[in-house]
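Removed: one protein chain of the complex. Kept in place: all other protein chains.
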Amino acid sequence: MSHLLETIELTIHFGGLAAVNKVDFHIDEGEVIGLIGPNGSGKTTFFNLLTGIYRPTVGQILYRGENLTGLPAFKITKKGIARTFQNNRLFLNLSVLDNILIGMHSHQSSTWFDAIFRRSVAEQEIERGVEKSLSLLGQFSEELAENRYKRAADLSQADRRKVEICRALASDPKLLLLDEPSAGMTPEETEALMADIEKVRKTQPEIAIVIIEHDMTVIKGVAGRVSVFNYGSKITEGTYAQISSNEEVLEAYLGKEEGHA
Amino acid sequence: MRNKIIQSILILCIEALFYGLFITFMFTERMWKVVALILGLIGLAIYLSRWEKAAQTLAMLFKGMKVVSVFGFVLIILSIPFVFKSSPYLIHICLMAGLYSILAIGLNFQLGSTNVVNFATAASYGIGAYTSALLAVHFQLSFWAGIWIAGAVASLFGFLLGFPCMKTKDYYLSLVTIAFGLIIYLLLNNLAWTGGPNGVPNIPAPSIGGHSFKSPLVFLGISLPFQSNYFYFVVLLVVGAIVVAHRLHHSRTGLTWNAIREDEIAARCQGIDVTWYKILAFGIDAFFGGVAGTVYAYYVGFISPENFHFVVSVVVVTMVILGGMDNVFGVIIGAILLTLLPEKFRAFEDFRLLIYGVIVLGVLMVRPQGLFPQKMRVYLKR
Partner (left out) sequence: MAEVIQQIMNGLLMGCTYTLIGIGFSLFFGALNVVHFSHGDVSILGAFIILILYGLAKTLGITASFPPLLLTLLIVVLTMAITGMIGAGFERVVIKPFRQAPLLMVLVATVALGIVIRETIRLSFPHGSNPQIFPRLLPQASFMMGGILFRVDSLLIFGMTVLLIILMFLFIQKTRMGANIRAISQDMEAAKMMGINMDRTVAVTFILGSALGAVAGILIGAYNNIIRFDLGLMGGVKGFSAAVVGGLGNVYGAIIGGLILGLVETFAVAFIPGGTPYADVFSFLVVIFFLIFRPSGILGERVFEKV
């Protein structure tokens, strides 16, 4: 039985530096894994490798046994891997609804030809997309669903995060990668975020989630397993209790108070 | 019911008023009148943009009675050759404005929707013109077949050019489009079979049902100058272009283009094949250019490389930037403004390019989204 996602000695070099160094990682359906480590330890780079934005120098990425290494990003999304970004990359001049609708791109098929010459086909597909987007959005926030035509740039940080997660979910992923979703959030907003993640797991129990975080409250709250990165390598893995008393991990975070980065 | 009649009359009056101003503008030779009209228009525009309510009420008025607004507008367009029949040159100007509108709408797919810099509009314009002209002169191919073939050939060049370049960064692409335009110009100027600097003369005029486009158009006993033939055809093409652009914009394709524009990396992560969509925009833009080029070639009757210099690309880029990025209406206004105004300011002909450059810089610094910014998509049923 192959894992949902597995990396074997995944490595990428930038110049002479190995930003991600021989990382062996795996996750199965329904699991939630927390990914922690000091700034610059290669966590986001790891995500970039998984989503095909970077090509690894060495190593493999296996998804359901299939070798994804070297595939371009758009093909990887189609396979069922979706993500959010550390610095929140919404389509800022488009509306909230448009942002989520775009998330459905990989499951739609109408072409420019359809748009011009077979309008009803194209329009129907869009209508279905709009319906789905609104119901997805509604699950997260009634308020956002009501403000569906608001320009994404005009949203608050917390709302932007919500929309980005919605957009990622719109592509019906089997693997969801969240990059520091709680960054910049107040404790209340973080609570709401954790509730949202729980909601996702309830409605789609097979979704696997990897979540990069510096806020240990979130990690403690949602992660089953925790992987720790430092200087591009995965130094250890285990439950939160295990890694929080691990010597190496404490050393990596030396100087930082446990619980908050 | 009475309310609707009042609204309709109001709409028609407003349209008539603008038409009247337009006609005056076109006919007048006196510089001060021209300047006065323009100042008046600018003043009105500023007034409307400041006083939100007035602008909104007007917009609501026209949107509410769409059928009447469009009907009035169609009447205006159809009547242009009649109104200007004593000065065929004015019909010519309107015709050219239409052709440039087509070019601008085409460029908008790349520049406005996808934010891909393309300075090779002149190349597709020229390829279209030369393809149809050469086919007509050497192989007696009719206009009605030639126009689509020319469009396809131009589009093919667009795709061929796009393939190696779309994978690379935007700045390389802009270099390539500029170089491509220059190269096409060079080739047209030097290859024997394109006629070299003398170009292709004596392109036969198209005809439909025995009526040649070269002969005056007679309607209800009124004889309209031959330009009217081309004018009406161009109007049809512009309508077609608007329909295509509208459908594309409101489709998955248009949305995808916008996504690429907003954030290419995020777009990739939504499953978007960015390279393909950019090439697609290039190909469609080139098609529009090729079709417009064909009409131009037949209309003028002879073409030479001079007509398709880099300058033309710059002009169309200016139109899109001034008019509004990814707003078909805005882009058409940009095309009309930048075709009509230089005609009236003939004295400044020498400064035309300089002014275009300054306009682009000005717009980019002050109001980069152009005169008419893109509107949010609304999905009416929900």
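Lettered A and B in written order, each chain numbered from 1.
As a working rule, a residue touches a chain if its C-beta (ideal position, glycine included) is under 8 Å from a C-beta of that chain, and two chains touch if they have at least 3 such contacts.
All values reported here derive from a predicted model rather than from experimental measurement.
Across A:I53, A:A183 or A:I235, the single residue that touches the chain missing here is A:I53. Touching the missing chain, out of B:Q56, B:S79 or B:T168, is residue B:T168.
In the complete complex, the residue from B:V153, B:V176, B:M319 or B:I332 that touches the missing chain is B:V176. Residues of subunit B in contact with the chain left out of this view: 111, 115-117, 119, 164-165, 167-172, 174-176, 178-180, 182-183, 186-187, 189-190, 261, 265, 310, 314, 317, 321, 350-351, 353-354, 356-358, 360-361, 364-365, 368.
Here, only the chains that are shown with their structure count from here on.
Subunit A and subunit B, compared by their mean Cα positions, are separated by 43 Å. Against subunit A, the residues of subunit B that register as touching in their complex are 244, 247-248, 250-256, 258-259, 262-263, 265-274, 280, 284, 374, 376-379, 381-382.
The residues of subunit A lying in touch with subunit B in their complex are 51-53, 72-74, 77-78, 82-83, 85, 89-95, 97-98, 101-103, 105-106, 108, 110-112, 114-116, 119, 122, 125-127, 130-131, 134, 149, 151, 167, 171.
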